[in-house]
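For this view, one protein chain was removed and the others were kept in their places.
In this document, chain identifiers A and B correspond to the written order of the chains, with residue numbering beginning at 1 in each.
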Amino acid sequence: MNTTQHPDGSNARAAEVAGTQSARQTHTMQQSVEPLLRVKDLVVEFPTRAGKLRALDKISFDIAPGEVLGVVGESGAGKSLTGAAIIGLLEPPGRIAGGEIMLEGQRIDNLDHEAMRHIRGRRIGAIFQDPLTSLNPLYSIGRQLVETIRTHLPMSEKAARSRAIELLQDTGIPAAEQRIDHYPHQFSGGMRQRVVIALALAAEPKLIVADEPTTALDVSIQAQIIALLKKVCKDRGAAVMLITHDMGVIAETCDRVAVMYAGRIAEIGPVHEVINHPAHPYSAGLMAAIPDITIDRENLHQIDGAMPRLHAIPTGCAFNPRCERSMERCVRERPELLAAGPTRAACWLHAADAAT
Amino acid sequence: MALVQADDLAMSFDVSAPWLNRVIERTPRLLLHAVDGVSFEIEKGKTLALVGESGCGKSTVARLLVGLYQPTRGTFHFDGADAHATYQSPAGLPLRRRIQMIFQDPYASLNPRWVVEDIIGEPLTEHGLITDKAALRTRVEGLLESVGLAAQDRIKYPHQFSGGQRQRISIARALATQPEFLVCDEPTSALDVSVQAQVLNIMKDLQRRLGLTYLFISHNLAVVRHVSDQVGVMYLGRLVELADKQELFANPRHPYTRMLLDAIPKMHDTGRARTPVQGEVPNPLSPPTGCAFHPRCPHANARCHEERPKMQMIAGVRIACHAVEENRI
Partner (left out) sequence: MSRLQRIWNSDVGYSFRTSPVAMGATLVALLCVFFAVFAGWVAPHNPFDLATLDLADARLPPAWTAEGSAKFVLGTDDQGRDILSALMYGARISLAVGFASVILSVIIGVAFGLLAGFLGGWVDAALMRLCDVMLSFPAILVALLIAGVGRAVFPNAPDNLALGVLIVSITLTGWVQYARTVRGSTMVERSKEYVQAARVTGVTSLRIMRRHVLPNVMGPVLVLATIQVATAIITEATLSFLGVGAPPTSPSLGTLIRIGNDYLFSGEWWITIFPGLMLIIIALSVNLLGDWLRDALNPRLR
């Protein structure tokens, strides 16, 4: 089996194998690393007057320590919801209706409010899209940083402050000792996002969930922030779950990527495999539809139709009405994530007994 | 002569504090030079793309061309005639028939209380082009079908459509009066990738069939590569480079263009290390002296600090850069 040349090859491979369903049953085998985050058959539902809507329908994936997993999908696919469920910030009336989320072997989806508060920040950090609203405009960033540090780590005020200054320096804020007492509105958009990253890392979490961290920023700033995120997480050995719709960002930052469609995972695998040799027809369509700055094309490939609304998800495979290669089985049965070379795809084309 | 000709277009906004505050606090008038001397031509049937980051003024240029603003300086000639003089005169209405606009936000660009038929039909009734109700209905149905929607969609409300479909309704509305020139302000930026592909394909198809001329505003260089014939790069209200698409992407000359192309995360690259751009876009209210890009430019010298570079034709490419002119890069 070919794995891509990757600096972190061992990690990616181990995580990939550790995530396979069959490996779960025989998990003594090649598993050398216990996954940091394990999501198993996660279901998130929204009760509405039209009945219960399943926004996430049996999502399963793992994140190994120090790995960067990208979660990509279009609007309505459920990627932000997945992040919110993991951090424990699902907006009611949405609720987790099934499955498990395990952080370092401990279940976190069924914790009460207080216990989750301790996990959030200390073991999971969060970065959201809009740096303007992520920071409290009334407090100086130093105060917000120190508050976060002292909530989770036993430190004196002085020690926390010098640690905060260190964090700001690590995230590239110039003149950190002076700027630590400035207010959010005195920073530009890119600088604010750096502060948000510093805040997320303040209590040394093992996992960072970043939901569209660069979408609201200019292109040139995007590049800076992505590079920064990669560097600081690598330095601290923190794993990252990067949620975005931008495949370019994923290609540059992530080790593995999960492609989501209609609340399910369509394909998951090493990032360059999914981009260059997508095994699921949806991923293939998606990659072909993205205009590439390096090549000229007459017409972009388009996937006809649109992602189904939550109350009208087709039976069987959610993508089957739009799929050029759908078979009779696709309408009947929903496929699990099946091995398809180096990646795993939820598609009957890769069933062991499928006629090629 | 080119269909669209812009000469030294400039637009300044007065963003001073209210008069009373200014008197009490003794602060001077504050002018925002959103567009500061932009010149370009677009031939009939071609697409010029304007790219740049936030604050570069590309949206303002779009609004200048459709007559939403009056320029503080410069002219815009459409089909040989001064467009802004025409907009002010009674001949303004016929001119508006020939120039139309597509907006960025599919959710805010359609009136949520109107049915689609009225939305698309409004330009026709407003200009008195079709007065008979049945004829109007037929025309609206035809327009809907030309953008890939169903004829029965005309009785629905905008909220019953997805973002991509709404953008198609916007396109149908823009095409109602059979315009010659379409200004598109980030038409696909708010759409998902697969929907974007559909809309871009439709736009290209319509251009081929109807001989439309486009001004395409975007911050996404990959999309621009796909749709444009010529590309203009803007920075802080000024055009820094204007070239044919192939030339710009193969051989970017201006340091800002190079940095922009370098900064974009690419899907099919093999994770090579890039040097990220330094610094951020300065405050448009107080732009740097001389060349606006010089604080972030690795090739800046003393002349760049003092003298604003003029747009010149160098090797078939229009570029405003001292370093290129002096052959330093």
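Details
We adopt the following convention: a residue touches a chain if its C-beta (ideal position, glycine included) is under 8 Å from a C-beta of that chain, and two chains touch if they have at least 3 such contacts.
These numbers were taken from a predicted model, which means no experiment stands behind them.
Taking every chain of the complex into account, the chain not shown here touches B. The hidden chain makes contact, of the residues B:Gly92, B:Gly148 or B:Pro295, with B:Gly92.
Checked against the hidden chain, the listed residues B:Asn111, B:Thr138, B:Asn251 or B:Gln312 yield one contact partner: B:Asn111. Only one residue in the set B:Gln100, B:Thr188 or B:Thr257 touches the chain that does not appear here, and it is B:Gln100. Residues of chain B in contact with the chain left out of this view: 63, 66-68, 92-93, 96, 99-101, 103-105, 108-114, 122-123, 126-127, 170, 173, 177.
Here is the rule we use: only the chains that are shown with their structure count from here on.
Looking at the complex, you find that chain B touches chain A at residues 53-54, 162-165, 192-198, 200-201, 204, 219-223, 225-226, 246, 249, 259-271, 274, 276-277, 280-281. Across the complex, chain A meets chain B through its residues 74-75, 188-191, 218-224, 226-227, 245-249, 251-253, 272, 275-276, 285-287, 289-294, 296-297, 299-304, 306-307.
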